[in-house]
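Below: one structure, written as structure tokens.
Let's turn to chain A:
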Amino acid sequence: MNESLVTLRNVTKVYTDKKRRQVKAVDGISLDIYRGETLGLVGESGCGKSTTGNLLVHLLTATSGSILFEGQDITHMSERRFGAFRSSIQMVFQDPYASINPQKKIGWLLEEPLVIHHREMGKEERQHMVKRMLQVVGLDESYKDRYPGQLSGGQRQRVSIALALILNPSFVVADEPVSALDVSVQAQILNLMKRLQKEYGLTYLFISHDLNVVSYMSDRIGVMYLGSIVEIGSQEEITWHARHPYTQALFSASAREDGEKRERIVLKGDVPSPSNPPSGCPFHTRCPYCTDKCRQEKPQLQEISKGWMAACHYCGEQKQGETAALPYDGEGIAI
Partner candidate 1 sequence: MKKNLKNMLCIFMAVSMLILAGCGNSAAGTGASGSSASGTSAVSAGSPESQKTGEESTAPAQTAGTENQGEKVVRINVGSEPDSLDPWMSAATDTEAIFMNVFEGLVRFDEAGSIIPGLAESWDISNDSLTYTFHLRKNVTFHNGSPMTSEDVIYTYENLSGLNGEKAISSKFSSITNLEAPDDYTVVMTLSDVNAAFLQFNKIAVLPKGYEEQAVAPVGTGPFRFVEYVPGQKVVLEKNTEYYDESRMPMIDKAEIYIMTDESAVVTALQSGQLDIAGVSAENAEILSGEFDIYNSPQNMVQIFALNNSVKPFDNVKVRQAISYVIDKQQVIDGVFGGYATELYSNFSPVMGTYYNDQLADTYTVDIEKAKELLTEAGYGDGFSMTITVPANYQKHIDTAQIIVEQLKQVNITAEIQLIEWAAWLEDVYTNAQYQTTIVGLTGKLDPNDVLGRYTTTYAKNFFKYANPAYDGLIEKAIKETDETVRAEYYKECQKILTEDAAAVWICDPNLTVASRKDLKGYTFYPVGFMDFSKMYYED
Partner candidate 2 sequence: MMYYCRKAGGLLVTLALVSLITFGVFQILPGNPAYIILGVDADPMQIEALEQSMGLDKPLYQRYFSWIRGLFAGDLGTSFRYQQPVSQLITSGLTVTGSLAVMTMLMTVLIGIPAGIWLAGHGGRKYSVGFSMLSQISLSVPAFCMGIFLINLFSVRLKWLPSIGYISWAEDPAGCMRSLLLPSLSIALGSSAVLIRYVKVSVTNQQKQDYVRTAYSKGLRKSKVMYRHVVRNSLIPVITILGMLTADILGGSIITENVFSLPGIGRLISVSISSRDLPLLQGLVLYLAVIVVLCNFAVDLVYSVVDPRIRLK
């Protein structure tokens, strides 16, 4: 059994918006990320997946709950102490155009993390690392003297990946890493990431709103809605046999195994504002199966089978013969 590399226990992140309201960007989520796997995190924009990623990299501080990395509680660790972990936890950002300083040469940018964390390295050694890193991500070493403006989107994203990997991390949060790239380039980058994962034994948290990409990359997938995890399971379970009505609707938009299109479930209504979340189940306002219980009680994650959980009052273990209270079948096709 794989050990958990990263664990979140009931983590909450609250903001105060301009109108002095409390906004729960992340509302008490708990999950484990196991060493060597890719956990995908999906959801609509504003569901809190990016925030989760930022919390893990210590760009944000959790309001409550705990985050454990290799068993150590890093939730409220001071920056100085966390410095030691920085090399282990890295992030790849979404926008390859904005996330690299356009005024600096690529070589300089790649050297910087080494300068910060590995003072014992001499200049020559650093240069050597930089060149190697460029090769690893598939760029010629002459790129170290170029400026970001001279690179294409795909090439820049390779640099982002290089930047993340140059410190030899064990855990990488990839926040929409290919969303800003052309479809043709996306495949290249994704394959690069997969290859690197194998080579270096990396653990990924792969955040995206693109379901096909997530399915392709992930071993397990977590679905978020309004700051909570509504379903989490293996890639196959989630993609093809989703139990939670939201997940079903979500994945109804992606292609079927055999390439055929599925029947789209179109949800009524808009996502509620995170500053004013609905009572009970956060999804109840749009759920076609909403009942009174849903309106009053917030469902906890219930185990459907090993490793597969959903937060819904009506999607627990199905017993044979029992008609589910909900008119759907496991294929995710609405009746």
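Keep in mind how these were chosen: all candidates are chains of the complex that A comes from, given by their letters.
The rule we apply is simple: a residue touches a chain if its C-beta (ideal position, glycine included) is under 8 Å from a C-beta of that chain, and two chains touch if they have at least 3 such contacts; residues count from 1.
Everything numeric here is computed off the predicted structure, so don't read it as measured data.
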**Complex member touching chain A, one of 1 or 2** = 2
**Asked** Where on chain A does candidate 2 make contact in their complex?
**Response** 57, 59, 79, 83, 86-87, 90-91, 93, 95, 98-104, 112-113, 116-117, 147, 149-150, 160, 163, 167
